[in-house]
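Every protein chain except one is present and positioned as in the full complex.
This part shows chain A:
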Amino acid sequence: MSNNILTQNDIQHVDYKDTELLKQFINPHGGMVSRKRLGLTAKQQRSVEAAIKVARFMGLLPYVQK
């Protein structure tokens, strides 16, 4: 069974403001988790990636967690 969070919860669009959701896609250091581990589709991974990068730019998520 895949552990695809987006498909399980029927999420079509990933919002950059939704930090609680995005936190599930980053590791404790703040880096992004690979698609292999998340089980996302390529399209979903790209949208998550874009959302995380914007959230970091806006100071909602850290670039690096110390």
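Couple of notes before you dig in:
The rule is short, and it goes like this: a residue touches a chain if its C-beta (ideal position, glycine included) is under 8 Å from a C-beta of that chain, and two chains touch if they have at least 3 such contacts; residues count from 1.
Here, contacts and distances are computed from a predicted model.
A single chain of the complex does not appear, and UniProt lists its protein name as "30S ribosomal protein S6", one of "RNA polymerase subunit sigma-24", "Response regulator transcription factor", "Glycerol-3-phosphate ABC transporter ATP-binding protein" or "30S ribosomal protein S6". Mapped onto chain A, contacts with the missing chain fall at residues 5, 9, 11, 13-18, 20-21, 54, 56-63.
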